[in-house]
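Read through the structure below, which is laid out as structure tokens, and then see the notes.
Rest of the complex left out; these chains stay put.
In order of appearance the chains are A, B and C, and numbering begins at 1 in each one.
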Amino acid sequence: MNFASDNWAGAAPAVMSALARHNDGFSPAYGTDPLTDSVSATFNEIFEREVAVFFVATGSAANSLALASCAKPGGAIFCHSGAHIQVDECNCPEFMTGGNKLLSVKGPNGRFSADALREKMAQVPDGVVHHGQVASVSISQATECGTVYTLDEIGAIKDVCRSRSVPLHMDGARFANALVTLGCSAADMTWKAGVDLLSFGATKNGCWCAEAVVFFDLDAAKSFEYFRKRGGHLFSKSRFVAAQFEGYFQDDTWLTTASHANGMATRLAEGIRQAGGRTAWAVEANELFPILKRSQMEALQAAGAKLYEWPAEGLAEGHAPASDEVCVRLVTSFATTDEDVDAFLKVLSGTV
Amino acid sequence: MNFASDNWAGAAPAVMSALARHNDGFSPAYGTDPLTDSVSATFNEIFEREVAVFFVATGSAANSLALASCAKPGGAIFCHSGAHIQVDECNCPEFMTGGNKLLSVKGPNGRFSADALREKMAQVPDGVVHHGQVASVSISQATECGTVYTLDEIGAIKDVCRSRSVPLHMDGARFANALVTLGCSAADMTWKAGVDLLSFGATKNGCWCAEAVVFFDLDAAKSFEYFRKRGGHLFSKSRFVAAQFEGYFQDDTWLTTASHANGMATRLAEGIRQAGGRTAWAVEANELFPILKRSQMEALQAAGAKLYEWPAEGLAEGHAPASDEVCVRLVTSFATTDEDVDAFLKVLSGTV
Amino acid sequence: MNFASDNWAGAAPAVMSALARHNDGFSPAYGTDPLTDSVSATFNEIFEREVAVFFVATGSAANSLALASCAKPGGAIFCHSGAHIQVDECNCPEFMTGGNKLLSVKGPNGRFSADALREKMAQVPDGVVHHGQVASVSISQATECGTVYTLDEIGAIKDVCRSRSVPLHMDGARFANALVTLGCSAADMTWKAGVDLLSFGATKNGCWCAEAVVFFDLDAAKSFEYFRKRGGHLFSKSRFVAAQFEGYFQDDTWLTTASHANGMATRLAEGIRQAGGRTAWAVEANELFPILKRSQMEALQAAGAKLYEWPAEGLAEGHAPASDEVCVRLVTSFATTDEDVDAFLKVLSGTV
């Protein structure tokens, strides 16, 4: 019953097997190997166009380096108030961008609307040097609340970006989970909707360490290798990342693992609902945030369930946790089993 | 005949096997897992004292973050003119340190002497704000020339550091190779000789991606986790690095692989000498820099040998490459075979 | 009727005269001149203890460099949501601190309470690397709303700082204006209340360009000259700043100019009240924010009054501007005359 996080799992079998398969022999370092070329070609296929792909060490690095590539002196980056880049990356974005400021846009369900973005951006008008200048916009797909932006929502946000001539970045730490939810193509969810650069995360969905920055604007990618190297993020034995991606994409492994994780989350949510519970936000990917009685949480933990208590901010009255309630976070992954889910729900239904 | 670099190899069997062994099940993320604790304890044993160990993604990151932890405003970092941090890291040290300046100390054989360091440091006297202030000293062990500092040399450099109250950093990208050459303990080569913080590299010597910053001064390590995270270098599934280290240290794998690599380099050097050739610098680890006739290099390349032409700077007249000669770099690793060496020497001896 | 800003005035006669007086002859550069020594001694007298004083070019530089001197990797700086450092300095604080994040504390009247600070600080608990670490707290005295913290309020904020072991910075761009309002000593308003480092502004109150960072903790000041020089803020002909300070402090010029400015603001506020108007916040220094009918503002502007429309955020319903109203900012200075005030009030009273 381990629902602590999707980064508590190891690597999916297809990924581990690809890693072992490519372990033998010599191969050029620093991303100049044939396997990297082959994986890059797969990225092109997935996105239905030529893209520029750069492997980096972590999701924080992917986000921060992507934002650094479009940073400006005195730049403002707009993101959700609960975005990972805003609250969970120890100022990596600020550091990598030479001090760009992350301005929080608010919105329910972990998403912000185009209108909310437009209004926030008005705080940084063009030509007023004291306030700095708009630099970029970042959305998370799936969000930190386990919800997913629709294509229309992304398109509307893109329009605001275009109106101020700034690029749209997507933090895709859980890209695959969002993708299988929407059921659209990777191209649909990114450049066709107006995304300019993407943090493509694979670690949480079945790799050890496979994160990439993907540029849809090849010109904008030209300096990126220098940003990456300046940040210490160019792996020497880079093929070990390429190998993971090969296994990840092979036979649609990534979609399968994401579907599985999402399915487990859905089952959990349904079980909780049947047990009379509710979740803080809609369950649209592989995270769910049930609001439980504190006694229920304690019973679950006593039974061995791993989960985190979570601050459930911004919930409407009536929906927010009552005084004897608590919001918890459950995360599922490729490694979550039906047995885990069943065991969890059984404990839950045995509590009052 | 692949002597291009030790980072062209994959992972040693013991490392790959440890990675596979620890793939199953759930484990806490971000370095809070039991395996990391166990590996940290091994570091303590190897260094014969309690140390603070932090995994990071690359050797450049290890160096730059270590130097960032002791950076000062207007700080000067002293290193060899050919040091990796000076010429091969795309300003990662400058960036991570908020603009510390790397001052090159010169010296033959890839090493600088305590005297040369003292003289260079005099360019940054205490209390002259225009010139900045001394911040740290970094030595590479083994050096970029494939040579190794003796313990006495390190001790003399440490004395200069102490006289100016700055820490001594060691870039140990090829730590194991230097260690087996000196035949001393890891403690002898580091803190007992005066090293304060260490980039402990394992990637080149048989891992996929296993680099660590090791602090011998635990107080100095207190902020380091923030430097690491701010740089995007805290792995989520951090156990995959811990697993590599477990395999690396198991049954002295690391010393075995390093000894093997060094031995291959020694054999190459002897064969070259017997063929009437010479090397630019003494062969003390797993790199050698033969000075060949250009025609020899071309014959070797035609026969499939992978090697790089190398700028042989600072060599005395008579020893430096003549007009029809060229200096090349050969690097050996755990994956280099006797057959590779034999084949290379056979081609060489067949040339004039 | 120029109430646009106190930085629209020139230099007060005593300041200009000191500048002319010290123009002749040669004097050591970079702050090593006798006049700087003499002015530093005056700072000691004013603060009733030995302080470390550093001249810098601007108030933004003073704030940002002060905060840089106590920055931490992943550091969080707490300030009011409307603080100058947060909204008006083009990310200079973020840049100078290597990417520290400014977290906004909310509170009415441009001030935040100790309780609000404590609650906000709880978002950055000790030991959670993802959220960074607390670095410093900054208050503005007087505030951007023209209000002033009481000594008790500062003391309570200091207690919160101490509980998390971070220094308390005061942005004193309008230090003198606040001081004469409180009627206490400069020592009372700073280190005796718990302030650790101070941006001491004199430009707005009668100098051309005279800003200083004042450290009450001499140890904490040790590296500051390097921060200043690294930021390009060490003047060569530094005595021209020293001269301004000499004139500024001579015969209590600075208190006289501040009293005058505050008095003009008070008169304006009273006149506005008598004309049936109100101000957004209490008038406690040399800024006031009347809420006027839009037609009144336009009449004043038509009559030649210089003033800025201002976003009056955070006002309670009933008090906030109605749909036909607008909040404006008026700033007075040493150069504001009774005639200016009379003229303004006359126009105002002639409107409906």
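Here, a contact is a pair of C-beta atoms (placed from the backbone, for glycine too) under 8 Å apart; a residue touches a chain by one contact, two chains touch by 3 or more.
Please read all numbers here as calculations on a predicted model, not as lab measurements.
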| item | value |
| --- | --- |
| Total copies in the full complex, given that 3 are placed here | 4 |
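Just so we're on the same page, only the chains that are shown with their structure count from here on.
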| item | value |
| --- | --- |
| Homomeric contact chain B-chain C: same or different residue positions, threshold half | same |
| Among all chain pairs, the one with the most C-beta contacts | A-B |
| Most centrally placed chain, judged by C-alpha centres | A |
| Inter-chain centre distance, chain A versus chain C - centres from mean C-alpha coordinates, in Å | 41 |
| Chain A and chain B: spacing of chain centres that average the CA atoms, whole Å | 35 |
| Whole-Å separation of chain centres (CA-atom averages), chain B against chain C | 51 |
| Shared-contact residues (touching 2 or more other chains) in chain B | 30, 226, 229-230, 234 |
| Chain A partner contacts - residues on chain B that touch it in the complex | 2, 4-5, 7-11, 16, 19-20, 22-30, 56-62, 64-65, 89-92, 95-96, 203-204, 208-209, 226, 229-237, 239-240, 306, 335 |
| Residues of chain A touching chain C in the complex | 73-75, 87-102, 123, 129-132 |
| Touching residues on chain B, where the partner in the complex is chain C | 30, 68, 72-74, 98-99, 129-130, 132-133, 223, 225-227, 229-230, 234 |
